[in-house]
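A single protein chain has been omitted from the complex, and every remaining protein chain is retained in its original position.
We call the chains A, B, C and D, going by the order they appear; numbering starts again at 1 in every chain.
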Amino acid sequence: MTAIPNLIIETLPEFLLHAITLERESVERYEELGDSMEVHNNPQIAAVFRKLARYGELHANEIEQHATGLELPRIPPWDFKWTTPESPETGDMEQLHYLMTQGQALIFALHNETQGRDFYAHVAATSTNQEVRELAAEFAEEETDHMNWLNAWIRNLADPDSVSPEDLDPPNVTE
Amino acid sequence: MHGNTPITGLKPKDYKTGIKPVWCPGCGDFSVLSAVTKALAHLALPHQNVAMISGIGCSSRLPAYTSVYGFHGVHGRALALASGLKAARPDLTVLVAGGDGDGFSIGGNHFLHACRRNMDMTYIVMDNEVYGMTKGQASPTTAPDWTQSKLTPHGPGVPQFIPAAIALVSGATFIARGFTGNPNGLTKLLVEAIEHPGFSFVQALSPCPTYRPEHKAWKKQVRPVEEEATSDPIIAAQRIQTDDGMSTGVLYQTTVPVWQPEQGISADTGQLEEVFFV
Amino acid sequence: MHGNTPITGLKPKDYKTGIKPVWCPGCGDFSVLSAVTKALAHLALPHQNVAMISGIGCSSRLPAYTSVYGFHGVHGRALALASGLKAARPDLTVLVAGGDGDGFSIGGNHFLHACRRNMDMTYIVMDNEVYGMTKGQASPTTAPDWTQSKLTPHGPGVPQFIPAAIALVSGATFIARGFTGNPNGLTKLLVEAIEHPGFSFVQALSPCPTYRPEHKAWKKQVRPVEEEATSDPIIAAQRIQTDDGMSTGVLYQTTVPVWQPEQGISADTGQLEEVFFV
Amino acid sequence: MTNHNTVLTCSTLSVAITGSGGSGVVTTGQMLLKAIANAGYYGLMARSAGPQIRGGESAVMLRLGSEPVDCLDDRFDVLMALDWLNVSRFAEEIPLTASSLIICDPDAGEMPEAIACHGARSLELPLKKLSGAIDGGRINMIALGVLAELLGLPETSILTVVETALAPKGREIVDASRLCISRGYSTEKNAGLEQTLTPVASPAKRWNISGNEASGLGAIRGGVRFVAAYPITPASEILEWLAPSLEKVGGSLLQAEDELASINMIIGGSFGGVPSLTATSGPGLSLMMEGLGLAVTSETPVVVTNVMRGGPSTGIPTKSEQSDLNIALYGFHGDAPHLVLGALNIRDCTFVTDWGVRLAEQFQTVAIILSDQSQGQARSVIDPPPMAPACKGRRTARPDTQEYRRYALTEDGISPMAIPGTSGGAYTADGLEHNEKGTPSSMSLDHQQQLDKRLGKLTGLDPTENWAESRGSGKIAIITWGSSSGAAFEAGRRLEAGGQSARVIAVRLLCPLPGTLMTASLEGVDRILVVEQNHGGQFFHYLRALNLLPDNAEMLARPGPLPIRPGEIMARVSEWS
Partner (left out) sequence: MTNHNTVLTCSTLSVAITGSGGSGVVTTGQMLLKAIANAGYYGLMARSAGPQIRGGESAVMLRLGSEPVDCLDDRFDVLMALDWLNVSRFAEEIPLTASSLIICDPDAGEMPEAIACHGARSLELPLKKLSGAIDGGRINMIALGVLAELLGLPETSILTVVETALAPKGREIVDASRLCISRGYSTEKNAGLEQTLTPVASPAKRWNISGNEASGLGAIRGGVRFVAAYPITPASEILEWLAPSLEKVGGSLLQAEDELASINMIIGGSFGGVPSLTATSGPGLSLMMEGLGLAVTSETPVVVTNVMRGGPSTGIPTKSEQSDLNIALYGFHGDAPHLVLGALNIRDCTFVTDWGVRLAEQFQTVAIILSDQSQGQARSVIDPPPMAPACKGRRTARPDTQEYRRYALTEDGISPMAIPGTSGGAYTADGLEHNEKGTPSSMSLDHQQQLDKRLGKLTGLDPTENWAESRGSGKIAIITWGSSSGAAFEAGRRLEAGGQSARVIAVRLLCPLPGTLMTASLEGVDRILVVEQNHGGQFFHYLRALNLLPDNAEMLARPGPLPIRPGEIMARVSEWS
């Protein structure tokens, strides 16, 4: 993995802040998507996102454990050293559709986890700090587990590649 | 920073109300909500000292989703309402949000005059080049050849309105363009805009997947502005006019005195009445 | 030239109604009346094929004094009324007249959108940098430090609105500035504006001796533009922004397709009704 | 409970279909309406939806019968629930009784309390499984088959509709849908309706049209050839229909930058001699009032179709209310006589708009035409609407009239209008008070004369035939206007059937309201109920203002969003006996 010069994370607190933010933003996004799917009467997908949020929550708590006692830096959102426009596990909003299928939702999540994995792998490969490299590698590993888990879930779906059903209802005006 | 004492430890989520947005999944406006709350958290502004004013449209639903003071006014008049609020309450941080229809069609006059007046507030337009709320008609920023609206079956046929260019000649002192596909970049622009003393205008390219699905392509078209922000209006005009409307970043920034009514008490009502005595 | 058959032998006077203007002696608007009638006579346009639309203000009294069809509408809406007329009656030569308050304050939105729409009409603004009709308040073109209005005792405090600059970024295709101290020059500009296919905007610097007596000095300040009219919006913008608003002549001219609704009959009402039958 | 809820409605059947976004509720409703239309019936279909732009829950509410249907019934015979998601939102819009039939899928989960509480019969069908068994099958098509069978429609009539509607989507989809429909027909049902649609003999030629389309058509019939407008719910469909249609008949539609522009644009168009109209809803109408005053004063005919929604302010944009009567009648500064008309039902949207345009042209003034969301956005199968009386058209000035005076004081108050292009007719129209020539004047005589003229000319309107629809007789009168008329007429019919005769007067020409005709229609009446869908009793107070109501008159004024139903009126009148 090639190092992107200004994206090199040097210290443990900086790394942990990234990791916590990654997970927290991911949780928040999944919750938001859960809300949105509920609002749009797609309870099945809402449940998928809620589940992903729950897992993320656990993961975030775990990472926060690592940070106990450390003073984390304050970094403005735009100065995070992400390799993606937003934090890696927030996904591409425009991929969403209210009629999205379970397969599509899981692929969306898989994309997130992959980006997460890539981020950690990038840190593991490029950080100048040994401790950071090790922890990042560990997290990358965990993300890989998530990917595997998602892949398994996807494989178990009857129709993983399903496309959204055609939207038979015209959009409404609400105001 | 408007004399507010920042409160630390506030997270973006603390600036959300928990009311679930009615927006279509995939709508760019979600990212604007996210960027706004991140910017407020970054600036650590106390909720009670911020007001978010809007008009009518999908995008104008924003205030109800942020946990600061809000006013969801009538179509096209958000800037006027906000200007009155700021004039009467200069201590507040005033944000204004809305759509391209709200801001540039029915609200065009207030846009012109708010830019000129240069009061210290921030105006965020979620530009989706369409009237989302009313089923997808052409807005001023819609391309002349977009034929998907039943009201303009041959396309609106008139050149696109260039918000940054109008803002510039009208006198806005901070002009930026962001993209909802890059919410952190947008957050940065919003923070700068809010910190800017004077009228700051942020055009947020915010796709409407429902009526303008073709705007998925924006992702590939946007790019950061190449040059540093200029404070020279001539240079800024040139850049804005010659670019394709897809470059993001601060396009123009200058500092000129902010308009704010004179304040201070020098008389009571009784003294005012003295002149009437015979 | 709108397909009108010119009638020769008409004199400027033939375009006056004989109603005596209520304007103050010395008002610049007299020269605009004179220039308009000279232009119409020069173009030899038949009275019945010309319409002169205005809003409210001293300047907006113009239609009653010209012997073409006229509409003295409400404050700020002249361009809208004129656009409807032109859309419904493309065969007419449509002129629009008014003041800086009417056109740029209350009417600002229609100005923006009329420029964009580029319908074939001519808009003459008699700019006296004041609301004449209502006793001398600041208008958008009033200088920030003009303190003579009781409503803005410290001066309006906001930068002057630059009509030509706004017209340019909004999409007007002919932009000129004239001065009532040079009525024949103004006549020439009006003739060119009327002949221009598309939206032509003529800012006529028209002093108001009653409320802005200091504008007597304009006579010494105006001068012809130095360069040829450009069709390059970037160059035009640069020139307009850098000059002091006192150069007169054609500032910009370009030719782009004029907006006009499609016309032609392909069905009768009965045919339209067919779709409803079960 | 009184018994008026069930009297005499046996000839219609009411069906609601609900489901969440994407389930195709609206499509299903439209197909069902088409099918019953093909089979010779009449019907009305209203819609309701959640606050989401897309993917929200939605409901269609149909009432079908062998005679024209102008209002929803007090209760539904069938609720077809494609799923239960958020269906409680519609509970109050879809009143059920113990004899209603609820069709649902046992796999969709438990029936929400708001629905279950009525104790209606239920017919459980495995909609999802049935559709799942068909490649490309869809729940809503199964449901359509089920409903059509229960209603007693021949299978072919529904298949034809599906075939035509889906043909553009390709053979596969059509075939899958046909299969679904058939499965819906054939699947075993352990419950049914107490009655089916009574067969119709030789059906007349009928139309399937929405109220907003009907308004658009009325405009074109009346002669409108220029429209400028700004989109607004629930009026936009008028514009959507007009934009391409106008173009075909040589007119045009211009999307304006705002309502201030649109009203002034149509004043411009009409000044140019082209009959002009705009369509809007409450907030837009508010913005147009200054322009409308200009049209009245300058005597430039223009028409505004105002499709009312819940108010005040932004209010409830997607729901109906009759609360813009006040602004339509009184919303002008100064004394500004003009015309206000109200459409009584979807079919009447065409007639009243047509008539309104013609009256505006003849009297050179403003006509405000009130429709509302409940009819504008609903569809109906109707008899083709009648043409409005021709009226006299716009009185124009002949070329080279001697000493032309635009605002000449003529006997009937109408002055010939010179249309640009007319030689010797040049004049300046003005919103300032003026003398006969149009020159501004502040003289009291000119003011009085022009005020008298603008008011007086409207007395030339002969309202005899069309000012109201009136049915029945007796000592009780129900006076109403607009979309409440359907419920009022039905209440009248039911009262009559119950032996209590009543007259129902639905006023179409709201202003100037012909007082003598109204008084004549009320002769011998003991008690009056004024029915309207708003909070303040706007029509009631207007009638009071005109001194047309006896002291004991009462009002049934109830705000939106729920439509006024016949039973409500019955309940109120029955308090009197």
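Everything below uses one rule, namely that a contact is a pair of C-beta atoms (placed from the backbone, for glycine too) under 8 Å apart; a residue touches a chain by one contact, two chains touch by 3 or more.
What you see is a predicted model, and the numbers here were worked out from it, not measured in a lab.
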Per the touch definition above, residue among D:Ser14, D:Asn86, D:Ser210 or D:Ser286 touching the missing chain: D:Ser286
Those residues of subunit D which, in the complete complex, touch the missing chain: 51, 92, 260, 282-283, 285-287, 289-290, 293-294, 296-298, 308, 310-319, 321, 323-324, 326-327, 329-337, 430-433, 440, 442-444, 447-448, 451-452, 455, 534-536, 538, 541-542, 544-547, 551, 559-562
Contact footprint on subunit B, counting only the chain that is left out: 19, 46-49, 51-53, 63-64, 67-74, 76-77, 80-89, 91-92, 109-110, 112-113, 261-269, 271-273, 276-278
Touch residues of subunit C, complete complex, unshown partner: 22-25, 56, 58, 72, 74-76, 105-106, 108, 131-135, 137-138, 140, 150-153, 156, 210
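Rule of thumb we're sticking to: only the chains that are shown with their structure count from here on.
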Subunit C and subunit D: spacing of chain centres that average the CA atoms, whole Å: 42
Interchain centroid distance [CA atoms averaged], subunit A/subunit D, Å: 50
Distance from subunit C to subunit A - Cα centre to Cα centre, in angstrom: 58
Where subunit D touches two or more other chains at once, by residue number: 51-56, 233, 236, 247, 253, 257-258, 314
Where subunit A touches two or more other chains at once, by residue number: 39-40, 98, 171, 173-175
